[in-house]
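For this view, one protein chain was removed and the others were kept in their places.
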Amino acid sequence: MEWNFMTFREIEESIKNDPLVIIPVGSVEEHGNHLPVGSDSFQAIYVAEKISERLNALVLPPIYYGYTELDDFKGTISIGFDALYMIMKDILNSLIRQGVKKILIISGHASGIHMAALKRASNEVVRDNMVKIMLLSDYDIAYELRGNLIPQDDSHAGIIETSRMMAIMPEKVKGDMRFRKGEKGNFLVVSNYSTVYPEGTFSDPRGSSRELGEKINNYVIEKLIQIIRDNFCIS
Amino acid sequence: MEWNFMTFREIEESIKNDPLVIIPVGSVEEHGNHLPVGSDSFQAIYVAEKISERLNALVLPPIYYGYTELDDFKGTISIGFDALYMIMKDILNSLIRQGVKKILIISGHASGIHMAALKRASNEVVRDNMVKIMLLSDYDIAYELRGNLIPQDDSHAGIIETSRMMAIMPEKVKGDMRFRKGEKGNFLVVSNYSTVYPEGTFSDPRGSSRELGEKINNYVIEKLIQIIRDNFCIS
Amino acid sequence: MEWNFMTFREIEESIKNDPLVIIPVGSVEEHGNHLPVGSDSFQAIYVAEKISERLNALVLPPIYYGYTELDDFKGTISIGFDALYMIMKDILNSLIRQGVKKILIISGHASGIHMAALKRASNEVVRDNMVKIMLLSDYDIAYELRGNLIPQDDSHAGIIETSRMMAIMPEKVKGDMRFRKGEKGNFLVVSNYSTVYPEGTFSDPRGSSRELGEKINNYVIEKLIQIIRDNFCIS
Amino acid sequence: MEWNFMTFREIEESIKNDPLVIIPVGSVEEHGNHLPVGSDSFQAIYVAEKISERLNALVLPPIYYGYTELDDFKGTISIGFDALYMIMKDILNSLIRQGVKKILIISGHASGIHMAALKRASNEVVRDNMVKIMLLSDYDIAYELRGNLIPQDDSHAGIIETSRMMAIMPEKVKGDMRFRKGEKGNFLVVSNYSTVYPEGTFSDPRGSSRELGEKINNYVIEKLIQIIRDNFCIS
Amino acid sequence: MEWNFMTFREIEESIKNDPLVIIPVGSVEEHGNHLPVGSDSFQAIYVAEKISERLNALVLPPIYYGYTELDDFKGTISIGFDALYMIMKDILNSLIRQGVKKILIISGHASGIHMAALKRASNEVVRDNMVKIMLLSDYDIAYELRGNLIPQDDSHAGIIETSRMMAIMPEKVKGDMRFRKGEKGNFLVVSNYSTVYPEGTFSDPRGSSRELGEKINNYVIEKLIQIIRDNFCIS
Partner (left out) sequence: MEWNFMTFREIEESIKNDPLVIIPVGSVEEHGNHLPVGSDSFQAIYVAEKISERLNALVLPPIYYGYTELDDFKGTISIGFDALYMIMKDILNSLIRQGVKKILIISGHASGIHMAALKRASNEVVRDNMVKIMLLSDYDIAYELRGNLIPQDDSHAGIIETSRMMAIMPEKVKGDMRFRKGEKGNFLVVSNYSTVYPEGTFSDPRGSSRELGEKINNYVIEKLIQIIRDNFCIS
């Protein structure tokens, strides 16, 4: 049920059944010495596909680029707030014009300005149209698992993210899980994250495992499906 | 050599060798009853990968969304000039900041405003930086083959495009190659292409074949590699 | 030490001592039947003044208007992301041109898009200049107190906010603390908050008191002063 | 009748009576060695409050920041045309959505681009809605008094402005009324006003008095009330 | 000395002599039943040419379109603030890049937002470059003549404007000088000027003459040349 593989007639037919349409959003961002820079995208796409299978949803091609503040690292490619906001608004308007009424935006990347760009687009579109939009990062759910086996301060490129990637794309996870603790001033606005966190890991990834990753992914997917069912009244 | 599968350290190392970086751009656009709406993206990605293999180039994740005027067809998703221009400009600036000096933008979609958005971003970036950028649609080259076996007026979703897709992604090409000739007033600005070309084919796709597609793809790739070598002084 | 009450020469002299400059930001937003719509501004201004007294900081005139999604309530006045981002960026650039090097932006309003607008302006300015900027909502600190005496889900116009306002501006707090629990779908983007929370209170304000408010305000101010000292190396 | 001190229900009730709503606009701008940089705001706020008392008008929180060309003086903080235009347009649209039909924008600052930003916002809003908007600087009226006791070329930080501030906020007016005549080329666009007018006074403030200030303020207020009554048909 | 009639080499040579470059700006705006809608342009072009003859200045092709609030009249074509600001800024930057250092912008149209767009462009360019820019409407000078033979309230399409057009382009002035006094509320923002001034004349044009027009034009030109000489130190 990938939108990009369908013909326009097939999509036309499919929309008549009032399907959920999922837009995966990622980022191109450093993820330590062990994870590929596309990790945020890969996780969002994975979740989107699983939900699609379970709920017969249509999955749009991903937006691979997001807003990230880690762009003084090599390999990170950040697009601006305006670019992200506009591309999302244009996509939403295109969908609405064709009669789509249920939209889920799932972002593998979760930072404030990035999510705000997606939220602004969604707000404006919801205000003017009869459409329901759900917007979240899968990390809004995954981070609920911090606190028991997983350290409370697990973060960017840490155990949750590494484990999830081990479950999704094991061949792309490298063994070099170097970690160096960084200390950014509280509430301080900085532009040199590569100095603060020279290895690109914000929390220690050691202790990650594929099994844990599968558990987390399942948790995210099951919980998300429940919320989707409630919000969109899908049985 | 897919950027998104590499870690930031691997990209850092790779950039030291002054590689060519390729940005594939597509569109989500109706392509008749036989081709998937992602066809433009798939062709650009295919060409990018082939060139990458031959020239050790890095391939960025594709921009799947483009500007298209065919957005009164279901299935078509168009983003605006500003969104496309901005996302490309932001990506180019990110690349340049990390030291990339050779960039190829290859778009599977070739319409005027779409290409102008990419061109504007490229112009502005070239003016202010020491970087070489090549920008083209693979159709700028593929359409050179019109006139002999291929009709002079071959166009959107016609023989060249269908044959190429047969060679790249045969399982996604449907057999229903309906064609209905349309007639738009010369130079007239219209917004109802689905009325003018009700089947979404601008020229007749019948007569397409995988063999022809392979020939066209090879022609595009060989010619493109030659031009790249000349422009970027790559041996 | 209010900027607006000083002459340009007095400010010129003051800047030579490398002072902290504080920019209070608020919102014009419904706050239930008991709190004035300017509550966010009043709290930010109050904190700014207290810090100014303790650290000899200069306080800029407040930005009374912010971005709020509660604008289907009468009395709420929301400005857009662009307006808020631009006004903050212009102010920051003006300050930097005159030689200011330490800036604290404190917002009484804390919602995502609002904070992202302020963050974007700060990010861009920090990237291009030798300046330190701290950006936070006083609620980032105040909400640390949830969980003991204060309910874990205390929120907009609830006990913390009401108590703080009782301590700051008791004559403006009305007795009518009606509360009606609302239920918005998880992660659902909505534009009709006045239907979801018809009384404008997101959590129950009953149990608020001036004494509690003073404690909270003190906690916020002491903690904030400590962080400011650390970040800006002020003794 | 300050909007910011009212609850949303009180505003809701008030709007039912079709009140005049006043938006005071100022600037943060050098005003010589004797007047505070907030002088423009203080005068606009003062006039707004007096009118509010007389006509039962609601007064919005002021916009303290405006566009000023004197920003090479320390202490001056200028926001751009776009920021000012957008914030005003967003406020006007918020008011209109809630049913406000009579709006007075009064700016203590009167320079061309600043007023044009407010005018553009007003124009666009009037064109699309059933609302009456009056826009002026109190100096459009105050300067009518030039020519008799007051020199014809009285200007920025001169006798009218100083006298008015003496009447409004005497404790903030300093005794140092230095004046140095400046000479800018006719119609020449300059960006170095601090060189042309090194003391920040465009005309000589000596001879100012509180009594004169009270007379001027009364003149402005009486005349303004008359015009408001005529324009909005308020008895 | 019209820029548009010269080759690029001729312009290149001419710029070496550090010439004054004049940019005439007009509007397409109703001017009563007797004057053509291009009147503002024609007057600005006329003045530009006369100055060019006297001072060996280069004259750029005119910008025929401006911002006007009279656009509920048929025949009026108004462009927005942003369009006018951008076109002027782009032209100024082009000139500066080629080494032009003395620029005169002369606008036949004089309304507030229109002039503010030109002023904003000029301000921004002057701030960043070594260039002198003079900006005015010829009406800033022409209206100095009000008060003696010419009524104090002479205005749009009145005696000054009609007389000037009679001197510049007599064959385009019609005899039908209908006038109907209009009454717009003081400081009221309106969008229906065609209702307020149904004949498009803001003051009575009767009494206009070619002789008077020649006198006014001479006055404008002589005075302007004097100011130009002073500002640009041209002998």
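Which chain is which? They are A, B, C, D and E, in the order written, and residues in each are numbered from 1.
The rule is simple: a residue touches a chain if its C-beta (ideal position, glycine included) is under 8 Å from a C-beta of that chain, and two chains touch if they have at least 3 such contacts.
Note that this is a predicted model, so its numbers are computed, not measured.
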Listed residues B:50, B:101, B:119 or B:146, member touching the removed chain: B:119
Per the definition of touch given earlier, which of B:23, B:63, B:77 or B:135 contacts the omitted chain? B:135
Residue list for chain E contacting the dropped chain reads 3-12, 15, 28, 30-38, 41-42, 60-65, 71, 73-80, 82-83, 86-87, 89-91, 94-95, 97-99, 172, 174, 200
Note that chain B touches the absent chain at residues 69, 81, 112-113, 115-117, 119-120, 122-123, 126-127, 132-136, 140, 185-191, 227, 230-231
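Keep this in mind: only the chains that are shown with their structure count from here on.
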Using only Cα atoms, superpose chain C on chain E and state the rotation angle in degrees, rounded to the nearest 5. 120
Determine which of the two chain pairs, D-E or A-B, is joined by the larger number of C-beta pairs in contact. A-B
Could you work out how far the Cα centre of chain B sits from that of chain E, in whole Å? 48
What are the residue numbers in chain C that touch two or more other chains? none
Which category does the touching pattern between chains fall into here: line, ring, star, complete, or other? line
